[in-house]
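A single protein chain has been removed from this complex, and every other one stays in its place.
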Amino acid sequence: MATSSAVQIRDLHKTYIVPEREGGVRAALASLVRRRKQEVRAVDGISFDLSPGEIVGFLGPNGAGKTTTLKMLSGLLHPTAGELKVLGYVPWKRDRDFLRQITLVMGQRNQLVWDIPPIDSFDLNRAVYRVPPADYRRTLDELTELLELGPLLKKPVRNLSLGERMKCEMAAALLHRPQVVFLDEPTIGLDVTMQRRIRGFIAEYNRRHGATVLLTSHYMADVVALCRRVIIIHHGRLLFDGDLANLVERFTAHKTIVVALGDCGADLSSYGEVVSCTDGNVTLRVPKAETARVTGRLLADFPVMDLTVEDPPIEEVIDRVFREEHS
Amino acid sequence: MRFLRLLFVFWRVGILGELSYRSNFFFHLLESVLELGTALAGLAVVFSYTSTLAGWRPDEIVALVGIYFLVSGAIRMVIQPSMERLIEGVHEGTLDFTLTKPADAQLLVSIQRVEIWNITDIALGAGVLTVALVRLGANVEVREAAAFAAALVAGGIIVYSFWLMLATLAFWFVRVENMLQIFSSMYEAGRWPVSFYPRWLRFMLTFLIPVAFATTVPAQALAGRLTWQTLAGAFALAAGLAVVSRVFWRIGVRRYSSASS
Partner (left out) sequence: MRGLAVIYVQQFKVTMASFIQYRAALVIWLIGHVLEPLIYLVVWSTVTRSTGGSVGGFTAADFAAYFIVLMIVNHMTYTWIMYEYEYRVRQGTLSPDLLRPVHPIHSDIADNLTSKMITLPGMLAIAVSLGFIFRPVLHPVPWALAAFVPVVLLAFLVRFFVEWTLALAAFWTIRTSALNQMYYMAMLFFSGQIAPLELLPHPLRAIAFVLPFRWTIGFPTELLIGRLTPAQALTGVGMQLAWLAVGLLLMRVVWRAGLKAYTAVGA
């Protein structure tokens, strides 16, 4: 166990006991008499370490255990079993010094007070986190510049658009310069431009201050843009922990060939699996081993205007990872 | 010390937020005046038929009404908004943000909201109380004033603890906002001395829903009717409830931390 890790997780478990009930009046009455319980393993034995300054993507479908893990890391949930350390602290003990060094941002959930301008909510956080005035001013200026918050600070939060609100939420969460940042779907619901801005901000922030970032997201673009390392979780278990590049390498047996032929008349099914054809650009999926041979045949048999060989989109890779897990 | 600083910051922010809505002030004032007017009019009708009521003189009951409004204003200004917000926070999951902050969670949830315009109720109540005392020609000695202040403090702690315990139920039940309503409903009875009511109702208003300690006991203090035993009892109850509510709160948070996903 490396003592310089920012986050250490060993064999972490979280199990819920959930009452089970069907719909309908009879079932409702029955449940008054006898409660049926079901055990849900949200996190089923995961282990990993995060080094200081890493940005790591934490991926998985809904209900995979991402948010549960994040909550255990920030001290909001008590684990059922296993060891957990963040910055040397045990999170669920909720040591004040620990809480001062971490932050949690949840997409679609606001900590900003609704009726007042963000600057006032920032003020509250400053008091709660006991940020010295000079540091506060410096951090606020930096965040205002990086996130372009200038005109937003004095408008009541309810008058801000979703994207503007998210920017302010991020700022509010970072006023105390935490060393560990937990981001739970921070770009969800935002338009593409705003997503890009937030991503850019996170990257820049990490570059400047070396904060450790654990990011969960549905959007591949987030992960591809920010994370070299990804951890994939499904049904509470880790499926993959390593470089994004390795992920593609390991979990795909195919390559994608895009051939520009001018029209879609030709039948290319003998060369490989035809995925689609638009405006004369045919997309083929071929086994990796066949790539060179199929490429050669295509070039020989057709007047090819353009040809590219690509890895399949990461969404597809991840999708395959999950489906393989099922089978 | 730190608690006071945090309190001050939260209140300042809350007040600043509302100050821009001056029309709220006038509407609130209108509603308060109407409510007060009706209460006093009802009193007038009752006292057109008798000059004392179970030993209480008209102006003493007017003083009670003043205290009733004063305390009601204080509750609606600081206690009720925060507790309502707490229940929302439990159900929406925004309580998570509070729990990741490096400050006592109970403190943070208790001061998070201020509805400043209820200050009109406090002012009106204080005004009515003053007028009543003047009309009584009461020489409110230092001892009685001190007992009054002490009774108010004890009553305040009791009411706060009660509201906190009700709001803490949100960790177990979904529709708790309605339960908060129960205090407001029963509080109506505080407009008259609790000693009027039959024993079973008096018991409920003292020990089940702490209306008596909020209104009647301070009024008795001012009128010089308060025995030291009752005052001591009020403080004992305040201390006890403060402890119980804190323990209950911690149990609730613990449950939230084990059960929520």
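Observations
Letters are used for the chains, namely A and B, taken in the order the chains are written, and counting of residues starts over at 1 for each.
To be clear about the criterion, a contact is a pair of C-beta atoms (placed from the backbone, for glycine too) under 8 Å apart; a residue touches a chain by one contact, two chains touch by 3 or more.
What you see is a predicted model, and the numbers here were worked out from it, not measured in a lab.
Among the residues B:A126, B:V140 or B:M186, only B:M186 touches the chain that is left out of the figure. Against the chain not displayed here, subunit B makes contact via residues 27, 30-31, 34-35, 37-38, 41-42, 45-46, 48-54, 173, 175, 178-179, 181-182, 185-186, 188-189, 191-192, 196-198, 201.
Throughout what follows, only the chains that are shown with their structure count from here on.
Remark: subunit A and subunit B have CA centroids separated by 46 Å (rounded to whole angstrom).
Residues of subunit B that touch subunit A in their complex: 5-6, 9-10, 13-14, 16-17, 92-94, 96-97, 99-103, 108, 112, 254, 257-261. For subunit A in complex with subunit B, the touching residues are 16, 42, 67-68, 71, 74-78, 92, 94, 96-100, 102-104, 106, 109-111, 113, 115-116, 120-121, 123-125, 127-130, 156.
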